[in-house]
Every structure is written in structure tokens, then in C-alpha cells.
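Only one protein chain is missing; all other protein chains are in place.
What follows is chain A.
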Amino acid sequence: MTVQHAPQPQVTSARRGAWEVIKDYMMTTDHKKIGLLYILVSIIAFGVAGLMAVALRLQLALPDQGLLVGNTYNEVLTGHAAIMLFFFLIPIGLFGFGNFFLPLQLGVRDVALPRVNTFAVWLFIASLILILTGLFQGGLPGVGWTFYYPLSVDGNQTGVSVFMVAVILNGIGSLLGSANFAATIVNMRAPGMSLWKMPIFCWSIFATSLLQLISLGGLTAAALVTYLELKLGLSMFNPGIGGTPILMTQFFWFYSHPAVYVMLLPYLGIAAEIASTMARKPLFGYRVMVYSLLGIVLVSLLVWAHHIFAIGLPEGWQIAFAIATLVVAVPTGVKIFNLIGTLWGGRIIMKTPTYWLVGFIFNFLIGGITGVSLGMVPFDYQVTNSYYIVAHFHNVMMFGTAFLAMGGLYYWWPKMTGRFLNERLGMWHFWLFMVGSWLTFLPQYILGLLGMPRRYYTYPAGNFAWTELNFISTIGALVLLAGGLVMVWNFLQSLRKPITASNNPWGGFTLEWTAASPPAAYNFAHEFPTTFPTERPLYDWEKSGQTLTPVDPKSIHLPQDSIWPFMTALALLLMGYGLSYGWFTNYTPAGGLEAFADASLNFQIATVILYLSIPFFLYSLFKWAGTREYAVPVEHHHLTKYDNGFMGMAWFIISEISLFGVLIAGFVYLRLIGAAEPPPLRPNIWLAAVNTLILVSSSFVIHKAEQDHHKGRFTWFRLGLLITLILGAVFMIFQVYEFALFGVESDWKQNLWQACFFIIVGLHGLHILIGGTGIALPYYQALTGKMDKYNHGSLTAASLYWHLVDVVWLLILALFYMW
């Protein structure tokens, strides 16, 4: 990294060649560049998915059109939804603005784990590329972004495997990002800034990260089991062997409902920032707003079943979920009231960000009210799966939170680019989006009440008002398209202008406004006062006369660039490609197991890529571990006694617990209702007992190794790691033996218990491999002399993960070997 010697890197960067810029972004650990990557990719995804939406609307403009027919329509529909959600609305707020502004608002120079951040963003991009490869491999998935079982394993469907793999990779990237944010917030705030003095946007990112970590396991579980059924015939959902498709919807919505709030909370944070800055006032009820953020996190985890009221769950469940759903209105209402309260009494600067904010509040009010109507179950029976739902969720997302994504772009654009967006174009953009959204989606509420189901590629002429309302809706989509073009034009024309923005163009009160526009690589060439009376430090310091202390940028050290996180993500892209289109065996649900030589050329190539990707992945990972984070020894300081690696892993582990929790809950349910009965020949307890002994002792060994490292006994430390690795390998050998035996004894496609066993115990086995690789990394670091008393490498994180794998095993022992 040369930046610390060059005070104004942006001047030189403007003249670099395209390849230099791309290389820079591949290697960067700078949270701002990573944030910009997320934002750029999200806006591109918004454009792609938006064009898909226009195509869908054109097909529906009139009855019986032939533009997108049958499964082609379903593929575009699925692409539109999946890309909008996973590649625009979730990432731009949480990871785009989150990465760029969280460290700036906290007054620090980077996130807790900068290289994990690089890896996460490229994994995110890899998953988008992976989904799009479906276009050249038989088509996108046509099963809806909800991929309900058994449509997902229907032989006539294409692209489901790649969708599942992409969802899982996207999820891993997303979890790493979330854990990174949580660790950053807990470990790395500016000295003196307590949690309760953080800007509200930081709280919203914290709440969202927490929600991701807790709930994402549901989606991963649904995608993983679907994937395993496609590739191996392992199923927890197949009604033919006693499974239930409803379980899949439970897994899916356990994440996908909270995901709705992942698409809301960061934007509520942005809304509050815009309101406070533009009204030149403190937030109305800062603490109440934080509590309502956390309240939404809690309640949103308890409402997933409201997506499946019509599936016919027991009434008691429906009522519980209905009430929880209605309760969501309370904290959400508080947010709306407090935003208005923040505006009240101010001197509101009516610029484009304010328009997006006010537009959001008004639209979200309509969306919120219709949302409450859906909590009233009997009404939901009528309109669920109808266009009323389509109108409702576009109401809260498209002309709800996406308006705040736009507001965030207009608000922070000067900070991110050093340039202003054109106000006139901005107003055109706003009003075209506003009018376009109303025209597109408000008629869809009526369409729902008039009985039009969603996801219809066509409809007959003659149903009362369907034709007219659909036509208006399509006109609206074209207006939105025009708005999108104005948006792109506005961005592009702004980037061609010279940098003119001051540090604090809106008169904001939070720390990001003390950085240059755009900020230098080191963020701040100053230190902050250590008193934070409120969440608006700049206002308080101006009142109290406290000033920033200049720091010589040359004395600032930043993490050095490395290509290896990118290469590791690239290896996972290749691995994902191989896993999607190839497999270790030539198995299809329709055709069963066939000889590998009979597979198509595509399949064989993909399988070869799969095999090659594994050493590539390990090589990149070890190179990454072997590269020091900082070029020179740097004193790390964090707010807790735990280092950043440990802190990040501690948060990440929540997601692992949730993944196993969801799967195990599903298994326990199937076992309790008597659907999953063990076959007469089942894995023996004695081998499991030996394995338990091995694994538990390995946990003690690695703990001892950590102690040795701490006390400077490096030989003992290295020996400890080696013994742990050997114990893990022995465990794996026993398990592979047991799996092979059990797989031969009976057919897992015919026995639900056995399928559950292979899925859950197998997933644990995969975790042993991951954990073993995790331990091999610090061992490698120790062997190559990268570790000393002060540099732990990735030891603490690896050790913590190993303990987790151990604890999960004890649970598995009880559930699969003793029950």
C-alpha cells in the first residue's frame, strides 16, 4: 500500500488505466472501495432486474401476449426477484452503505477484518456471476425465488442447482460481512464513543447484521437440502418417504421473512440520518428508535409463518403468528412517528435526499397499512398469492425502502465521489419513480381484490377490469424505466465533473463529515475529542469548542493489499460452477445413477473444474494466511479484551448455530411425528463413542496449544496443533468408514431417518473439514514463522470454531446415535 505516503491518492487514481483500477479493486482491503464495489454491483443488478421487470410487464400489458410464455416467463420472474433481493436491496444498504460509512461514522480506519471483507465482496460478485451462468447452461431457474419444494426438483425445471449454490455462496459472503460489522462495532469505535452514542445508522447496521446472523441459516438449510436432493437424492421434504414439503417452506421463511427486515433496517438508519441532517435537529427519541430497531429484530424472527397461512398450519400457530405480525406495526410505527418528529421544528433543507425521505414515509405508510391487513388471517386467506401481495411488497420495497436507497445515494454521493448529483435531474428521477410506482403498483392492489393470482404469465380477456388495470400497470413500469434512465444519466454526468464537494456539504453532525470528500484511504488525518455527549458529536464539539487534533498521514499504517482473498473467492466461484453443473457422480433425480462416461460434455467439464478448484482454493487460502495483514508490525487496539479475529468468529458462529439449529429442529419434528424412523441396521454407538472421545480430547489439546502459545512455548504449541489435526483426521476416517457402511446397508432415498442422518451428520463432517483447514492455517503460519507472542494469526478464531464443531457433535451424538 503506497497510499499512506501520498496524501491525495484520488488525483493520481484518475489517470490510471482500466486494468490498474480493476486490479486495485481486486486486491484492496479499503472498506470504502469495497463499499463502492457493493454499490456499483447493486446498481447494475438493479438495472438488470429492472429491465426484467419491464419485460414481465410488457408480457402482461394485454391479455394473451406471446413475449414471455410459460417457463420463460417464470425464469425471468425468478431472475427479477432473486437479483433484486439478493443483489440489490439486501447488499446496497447493508454492505454498500454499511461498508463505506460504518467505519467513517465510528471514526475508525477500517472494519475489524479488512481481508475477510475483500473476500466477502468478491464472493458476493461471484454468486451473481454464477447465477448468470445459468443463461448459457439451459436457462435460469423458473421456480420462483421461493423455490418451493417439490417444484424445485421437478424434472422439467432448469437452473435450480446453480441457484441453490449461488444462494449458499451469497449467504456465506453475507454472513462474513455481517460478522465483520458486528465485530467492528463491538471492538473498534472511536475512543470515547459508547454504543449509546453511535449514530443511528451504525445501530441499524448492527441490528441488521445480528438479524442476518441469526436467521440466514434457514435459507442455507432450505437451499442445501434441495441441492442435496438434486445431486444425491437426499431429502427431508419428499412426501414419498414421509417428509413434508411444508417443512421446506418453514426453513425458507425462517430466513426470508427476516430478510424483509434486512431490506428495511439499514434504510431506516439512512432515513434517520437524512432527517436529522436535513432538519438540522437531533433525532426525535434516539433511544426509542434504537429500541424499536432491536424490537423489530426480535419480532421479525417470530412471524415467518404468516407467509404460509393458506398452507393450513394448525390454528393455534396461525393465531400466534398473526398476532406477532400485527405487533410488528408497533415498532415500525414508532420509526415513522419519530421520523416525522425529527422533521418537526427544524429548518428543513428541501433537497433531493429530503424528497426521497418524505416520499418514503408516505409510501411506507400505505405499505404498512396494507401489511397490517395481511396479518388479519381470514383476509390473508383471500389475498395471499394474489396481486394484492405483489402490490404490498413492492409498496414496502420498491417505493418504500428502495426510495431510501436512492435517498442514501443522493445524500452520501458527495462524500463518496466528491461531486454533487444534479438537483434538477434528481427531481425528475424522484417524480418519475414516484408516479411510476403508483401507476405500476396501486392498480395491482385492486387486481388482487379482483382475484388475479400472482406469477401468471398470461390472463384471459373478459375478467372484469383485469385488462385495464394490467395495462395501467405496464404504463407505470415504463415510467419507472424512464426514471431509471434519468438516474443513470445523473450518476454518469456527475462523475464527469470535477471534484468540488466540501467535507460537509449538508451540514451533517456525524464523524464521516470530517473526512475529505471523497475520503482519503486512511479516512481521517486527525484524531477526535474523546467526549461524546450525544450521537451528534460535531454539533456538541462545536458548542463546547472542542477541535480535531491533526495527525500526520505518514504515521498511519493501513492493511496491505493482497490478491489472495480475491483468488480464494475466485476458487469458490469455480467450485460453485463445478458443484452446479457437475458432480462427483452422474446422478439426476429423474435418471438415477448413471456412468460418468455417459454424462454430457458440459457435465464432465464442470466436474473437472470442480476437482481442480479444490487445490486452487486451498492454495489461495494458505497464501492468504501466509501474507501478513500489515506490512510493518502495528499495535492493534480494540475495545474489548478479544482480538478482532476472535470477535468476528464469535459473531459468525451464531450463524452456524442457527444453520444446525434449523436442520436439527426439522429432524426432531420429523422424528417426533413418527415420519423419520431409523432403519433396523443403523450406525453403531461404539464407533460414535470412540469418535466422541477423539473429538472431545482434540478440543482440550487445542485449548492447551492456545495456552502454550500465550505463554511463549512455541514448540509445544506447534505440537498441540499437529495433534489436533491428527485427531480430526482420525475422526474423519472413522466417519467415512461408517458412512460407507451405512450407505451400502440401506438406500437413503427410501428412508427419511437415513436421509436426515446423512444430511446433518454429513454437514457436520464438512464442518470438521472446514475446521481442520482452519487449524491448518495457524499451523502453517507457525511453521513459516509468521507467528509470535503478539501475532496470533488466525489461531483464536480457528480454535473457537473447532470448539463449536465439537459441541455440535455432542448434540448429534445424542440425536442420531442415542435416540
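Simple rule for what comes next: a contact is a pair of C-beta atoms (placed from the backbone, for glycine too) under 8 Å apart; a residue touches a chain by one contact, two chains touch by 3 or more; residues count from 1.
One rule holds for everything that comes next: contacts and distances are computed from a predicted model.
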| item | value |
| --- | --- |
| "tRNA N6-adenosine threonylcarbamoyltransferase", "Cytochrome c oxidase subunit 2", "Integral membrane transport protein" or "ATP-binding cassette domain-containing protein" - which is the UniProt name of the missing chain | "Cytochrome c oxidase subunit 2" |
| Residue in contact with the excluded chain [from A:80, A:189, A:281 or A:792] | A:281 |
| Among A:44, A:132 or A:349, the residue in touch with the chain that has been omitted | A:349 |
| Listed residues A:137, A:458, A:503 or A:791, member touching the removed chain | A:458 |
| Selected residue (touches chain absent from view) among A:503, A:588 or A:746 | A:588 |
| Residue ranges of chain A at the interface with the undisplayed chain | 69-71, 74, 142-144, 146, 148-151, 154-158, 239-240, 243-246, 279-288, 308, 310-312, 315, 318-319, 322-323, 326-327, 329-330, 333-334, 336-338, 340-341, 343-350, 358, 361-362, 365-366, 369, 372-373, 375-386, 443, 446, 449-460, 462-465, 467-469, 472, 534, 539, 588, 590-591 |
